[in-house]
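Have a look at the structure below, then the notes.
All protein chains but one are shown in place.
Here is subunit A:
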Amino acid sequence: MGATASQLPKDLLSEYQELTFLTKQEILLAHKRFTELVTREGRTSAVTRVPMEKILTLPELKSNPFRKRICHVFSTSELKDGSLTFEDFLDLLSAFSDSATLEIKSHYAFRIFDFDDDGTLDQGDLEKLVNCLTGDTEDTRLTTEEMRQLISNILEESDIDKDGTVNLSEFQHVISRSPDFVSSFKIVL
């Protein structure tokens, strides 16, 4: 498959370099990895979509508890099936790259944590988020009492306007005070 699709036109490459935080090598590597995912007959172009199940076989994403959310957030598919084009894939890697800014990272983190896509983190979102963090099986979940205490603590700390949900600016306020975030919100191929 490599012979047909491994070449990225030079002007496109420089365009991608302009528009993402990735370096040339990273884009080329991403292209290589992406073409490996595409089925044999499909040629990689800007419109080739790789279904979410295939994307999730990448070892970098395979065990991430947020893998499905990540795909959904970066997918531009009309069907909302989480499938990614190569450009979506680059978007993903750019947001998770070393040199992406805190704003970009926190923006996408917020979208990932916003499970119901309603623009704020409410109690349900927080509960799902905590379950993702602790592992979502019977014996790894927090008890109901602990969960209640935790969510009320989180809202107590970060819900500045006291409307019962955490919105993006409040979220970014928390993130901006966490120095580890930029280094941990990182996926490198």
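By our rule, a contact is a pair of C-beta atoms (placed from the backbone, for glycine too) under 8 Å apart; a residue touches a chain by one contact, two chains touch by 3 or more; residues count from 1.
Quick note on the criterion: contacts and distances are computed from a predicted model.
**Q** The complex has one chain missing from view, so what does its UniProt entry call it, picking from "Vacuolar fusion protein MON1 homolog", "Transmembrane channel-like protein", "Tetratricopeptide repeat protein 7B isoform X1" or "Nucleolar protein 2"?
**A** Matching the unshown chain against "Vacuolar fusion protein MON1 homolog", "Transmembrane channel-like protein", "Tetratricopeptide repeat protein 7B isoform X1" or "Nucleolar protein 2" yields "Transmembrane channel-like protein".
**Q** Kindly state which of the options A:Thr35, A:Thr48, A:Ser83 or A:Asn167 is in contact with the chain not pictured.
**A** Going through A:Thr35, A:Thr48, A:Ser83 or A:Asn167 one by one, A:Asn167 is the residue touching the chain not shown.
**Q** Thinking of the whole complex, not just what is shown, which of A:Leu8, A:Val50 or A:Leu126 touches the missing chain?
**A** Touching the chain that is not displayed is residue A:Leu126.
**Q** What residue numbers in subunit A mark contact with the hidden partner chain?
**A** 15-21, 23-25, 46, 59-60, 62-66, 73-78, 80, 85, 87-88, 90-91, 94-96, 99, 101, 103-104, 107-109, 113, 117-120, 126, 129-130, 132-135, 140, 142, 146, 149-150, 153-154, 157-158, 160-163, 166-172, 174-181, 183-188
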